[in-house]
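Every protein chain but one is kept in place in this view of the complex.
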Amino acid sequence: MTEIGIVGYGAYIPGHRIRTGEIARVWGANGEETERNLGIKSKSVPYLDEDTVTISVEAARYALRRCGVDPGRIGAIYTGSESHPYAVKPTSTIVAEAIGATPHLTAADYEFACKAGTAAIQTSMGLVGTGMIEYAIAIGADTSQGAPGDALEYSASAGGAAFVIGREKIIARIDKTYSFTTDTPDFWRREGQRYPSHGGRFTGKPAYFRHILTCAKNLMEIMDTSAKDYQHVVLHQPNGKFPIRAAKQLGFTKEQYETGLLTPTIGNTYSGAVMLGLSAILDVFGPGNRILAVAYGSGAGCDGFDITVTDEMKNYKLDAAPTTASQIQGRKFIDYATYARFRSKIERGGE
Amino acid sequence: MEVPRFWRETRARYNLEGVRCGNCEKVFFPPREVCPDCHRASIGRMEKFKLSGKGEVYSFSTIHSAPDYFKDEVPYIVALIKTDEGPMVTGQIVDWEDGEVQIGTRVESVFRKISEQGKHGIIQYGFKFKAVRRALK
Partner (left out) sequence: MRDVAVIGVGMTRFGELWDRSIRSMGIEAGLGAIQDAGIYSTDLEALYMGNMASGLLIKQEHLAPLIGDFVGMGKLHLPATRIEGADASGGLALRQAYIAVASGLHDIVLVGGVEKMTDVGDARATGIMASAADQEWETFHGATLPSLYAMMARRHIHEFGTTQGMLGSVAVTNHYHGSLNPMAQFQREITMEMALESGIMADPLRMFDCAPLSDGAATLILCPVSRAREFTDKPVKILGSGLATDSLALHDRETITSLAATRIAAQRAYKRAGITFRDVDLAEVHDSFTIGEIMAVEDLGFFESGKGGKAALDGELRIDGSMPINPSGGMKARGFPPGAAGIAQAVEIVHQLRGDADRRQVKDARIGLAQNVGGTGATTVVHIFEVI
């Protein structure tokens, strides 16, 4: 079968941050305790002029700047998000226009909670693998929202990554992808509702853990591997605790999961989460490194990927765009009132 | 701005696509159909030309009193950017720290939301600029 893989990638994380303690202060919660329980110190916040579209465009531009693929050769763009700015009207067409890939391509948006971006990678693999198109761009990006005072408010954050999928000059080969899907309503947002609802503790064992563990185990069984065959693992990270517990249950060590674990600093970037974790690993580790990546989307399902960095990575122009690490720390911490304004939780009245 | 009026200039707004006069090679942004120097000799010879988005601040102002569509973003900076390819471009500077933006500050373009036509209308995206900082390692 034709080799398919990542030809280029780029990450974008908005520069504003809010600390867990600041959110806790407003809702009368204990900041240190909340931080400890969630394993989240701070989260990224988009500015008023940043949304899933702008994050997607910047990430895609960074990816193209690094790999040098002619935008005219991109045959498909899929953007996965649960916070597309329009309910009807695609994010992907705006991305396509803004990177100069129009008009000879197909484009569509995906939604599958936190794994819409990896679903986009799988679709891209199919189109590229069958030779229908030369290159595809798969994007996972979100500016997710938690209801004021809800537990999700501590984690729901903003960021995204774009992956150029192709057959030539692959810097990271996708050895295999496998998905595990059931109907498990652990988290949802009804049409017209502003904030999502969730099943509380139900989001844990029957949802996140069952799907992540099964998907990872099945993929490793198919590949005839175990945890020690991978240098790195990146799992969906709705908080700083779940992915560590799951990684340990799968037999992974801290050295294997720490590079791809970004939630403690930037929060849960939803569709961006695993893709940003993967980009943080690819930024640092060269040829021969093997990565297990498993994204989880509520509702529910998992997309697992077995990825190996190739020699072509040596020629990759990483420096042509900001690295993931350079964007992790953020630029400016804001207070809750400013955060509420940036996220339209309070709005100007009077006129 | 009305939908067709915004849409018609999408390539320039998203990608800083201007034109270059095929006669004198001068670059223009926003796009023009006639070169103000070559006149008739330029007709039909204005070629698409994409700006790199890099340039420096020629002048700027921090706006504290804004029209309706920009009220929520005050204070915000509007600047004249002298692009490396020649044309001067009007645009916002974002992500600035106090005192960071000066005449001569190097900038690069970013893709941002410019304004929304209320809650029901379209979202208008386009270029803004930000100061070029040394990359954090």
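Here the chain labels run A and B in written order, and each chain numbers its own residues starting at 1.
Keep in mind that, in the parts below, contacts are C-beta pairs under 8 Å (C-beta built on N, C-alpha and C of every residue); 3 or more make two chains touch, one makes a residue touch a chain.
Note that this is a predicted model, so its numbers are computed, not measured.
Of the chains that are displayed, which are in contact with the missing one across the whole complex?
Counted over the whole complex, the chain not pictured touches B.
Can you say which of B:49, B:76 or B:111 touches the chain missing from this structure?
B:76
Based on the whole complex, identify which of B:1, B:27 or B:41 touches the chain you can't see.
Checking each option in B:1, B:27 or B:41, the one touching the absent chain turns out to be B:1.
So that we can see where the missing chain sits, which residues of chain B does it touch?
Residues of chain B in touch with the missing chain: 1, 5, 9, 13, 30, 58-71, 73, 75-76, 78-80, 87-92, 103, 114-115, 124, 126, 128.
In the analysis below, only the chains that are shown with their structure count from here on.
Sort out for me which residues of chain B touch chain A in the complex.
Interface residues on chain B, with respect to chain A: 10-11, 14-15, 50, 68, 71-73, 94-95, 110-114, 122-123, 125, 128, 135-137.
Quick check: in the complex, which residue numbers of chain A touch chain B?
15, 47-51, 53-54, 57-58, 61, 85-86, 89, 94, 97-98, 100, 322-323, 325-326, 329, 331, 341, 348, 351
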